[in-house]
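Below are the structure tokens for one structure; questions will follow.
The other protein chains are all here in position, but one chain of the complex has been omitted.
Naming follows writing order (A, B and C), and every chain is counted from residue 1.
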Amino acid sequence: MYKPERLMAFCDGVIAIAITLLVLGLEVPSVHDMTDQQLLSFLRESLHPLWGYVVSFILVGTYWLQHYVIFHYIDRVDRTFVALNGLFLLCVSFVPFPTGLQSSFRHDELAMVIYAATQAACGLSLMGIWWYAAHGRRLIGAEVPEPVVKSILRRTAVTPVVSLLAWAVLPVSADLSRLMFLAIPIAQFSHRELEPGSGEESV
Amino acid sequence: MYKPERLMAFCDGVIAIAITLLVLGLEVPSVHDMTDQQLLSFLRESLHPLWGYVVSFILVGTYWLQHYVIFHYIDRVDRTFVALNGLFLLCVSFVPFPTGLQSSFRHDELAMVIYAATQAACGLSLMGIWWYAAHGRRLIGAEVPEPVVKSILRRTAVTPVVSLLAWAVLPVSADLSRLMFLAIPIAQFSHRELEPGSGEESV
Amino acid sequence: MYKPERLMAFCDGVIAIAITLLVLGLEVPSVHDMTDQQLLSFLRESLHPLWGYVVSFILVGTYWLQHYVIFHYIDRVDRTFVALNGLFLLCVSFVPFPTGLQSSFRHDELAMVIYAATQAACGLSLMGIWWYAAHGRRLIGAEVPEPVVKSILRRTAVTPVVSLLAWAVLPVSADLSRLMFLAIPIAQFSHRELEPGSGEESV
Partner (left out) sequence: MYKPERLMAFCDGVIAIAITLLVLGLEVPSVHDMTDQQLLSFLRESLHPLWGYVVSFILVGTYWLQHYVIFHYIDRVDRTFVALNGLFLLCVSFVPFPTGLQSSFRHDELAMVIYAATQAACGLSLMGIWWYAAHGRRLIGAEVPEPVVKSILRRTAVTPVVSLLAWAVLPVSADLSRLMFLAIPIAQFSHRELEPGSGEESV
């Protein structure tokens, strides 16, 4: 009785809200009429949160894209699949919290560990969604070619792998660690099969 | 003139926003560059609100699912049905407030009473929606089997019953009381009839 | 080239967000582990904002319903109609601000005047939308009966009239003034023609 389109529409709504709420993490001083000097120092302090905002925005956007690609192949939905999607939404809508943490505790490795763990959880729940749906062609059509199944699994697996590497790199440089997360969207977008000329069945 | 799909889409939107707004209840200190020690003590303090966030997220997600199941059987909509849905939305979008209360007043029974009352109101309004629609087959098709009608009523009734039990258990242990709310999603998901192989008409 | 369904979907989204954001106006003290006494006094202080929250929620819900009814009859859309809808959305998504004002400045007539003016603006923009669409059957079908046109205009006119009365009553009692706004949803729901048995064309 569950329809994939309805579930996807609800998930799209939650992701759209989560990605837009990120901007609320960028605080604006409510004191009016500050001096130029104060604005400059405020902006200098804001550069780091801004960068965190942009990275989280791109990551959540990439998860939306991967979620979208997964639902392209889903034929039917069962309650375990609904629950796995709920887990994914819990992870994605939680992203503003660790994003805020690593902004406020800039020089703290622990904040970045929590950030990386959240991103890993987003990726792992996406992997779980696809693995559950594709295993034995449980919820996808028999016509979906095996390479497509493997390709999606590989791309969702990029997120936990990158998160792990970002964690490993933390003692060396927190900034490098942050930068590494951009490998997730790059990996998603560099798949040759996504090109328009590659036919409907391609990923 | 009311179309069930349009009403459902609006309700889905409100529920999606309410569930995503919950994360705003998790405050991040805006003081920059705190020490490791301060982050640790902040995180220790955050464990309780985090747990409350997760429970409320799961509960609202379960209400969405029950609301979704109800609309699967709705054929037509009248204004009383619209008003009952409005009442349900009022309850659901209010959830962030008692969630925040029981986070801030951790050792206070009153905060948990308000939390339980809000959850009970969500469940009761869902019960009211289904009862109104199903009574005398007012808004559902004549072909919907009686066991389905009873099963949905039973499952929406779980929420007020669990809320009442959680309230009764409060003097013993507030933490046990909080834990008990997880019986609501468990009851929803443990219905055998939800399995994919059980046919379109099953609940 | 504008499609009514697309415009309605966007409006529905904005209204759904505005109605759900209202709860953010209910502040929860972030100080942890307050005493029972403090919670009680906080709740006593919260009763007034809570009441304001409920009233604004019901009002925005009623505007959604009226907007929904209007779009039921819209056949085509032009840019003036799009602009009028934009004006309506501006009014509706502004509601959280005067709601907060009349909560914080409880004993201040000016706050209630701003509240009443905002509600009047919501109603007037809805009136404007319908008047523009229905005048000379500009954007609605020729088959829509004249009584339907008049009935919708009358019901959207209730909002500015009630707002004006609420303003007039202010010197007598601010609480009565607040209560009067409930006449708007009551007027909307007490229309006999909305009954399910009254046919597709009824309002």
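Keep in mind that, in the parts below, a contact is a pair of C-beta atoms (placed from the backbone, for glycine too) under 8 Å apart; a residue touches a chain by one contact, two chains touch by 3 or more.
Keep in mind that what you see is a predicted model, and the values were worked out from it rather than measured.
Contacts of the undisplayed chain with visible chains (whole complex): A, C. Across C:Leu40, C:Leu90 or C:Ile186, the residue that sits in touch with the chain not pictured is C:Leu90.
Along subunit A, the points of touch with the absent chain fall at residues 9, 12-13, 15-17, 19-24, 26, 28-36, 39-40, 43, 53-54, 57-58, 61, 64-65, 68-69, 72, 189, 194-196, 200-203.
Annotation for subunit C: contacts to the undisplayed chain at residues 1-2, 6, 9-10, 13-14, 17-18, 21, 24-25, 27, 45, 76-79, 82-83, 86, 89-90, 93-94, 96-97, 100-101, 103-111, 114, 139.
One rule holds for everything that comes next: only the chains that are shown with their structure count from here on.
For the pair subunit A and subunit B, there is no chain touching both partners. The pairing of subunit B with subunit C is characterised as different-residue: of all residue numbers used at this interface, under half are used by both copies. One inter-chain figure worth recording: subunit B and subunit C are separated by 25 Å, centre to centre, where each centre is the mean of the chain's CA atoms. Here the CA centre of subunit A is 36 Å from the CA centre of subunit C. Counting only residues that touch two or more partner chains, subunit C has 17.
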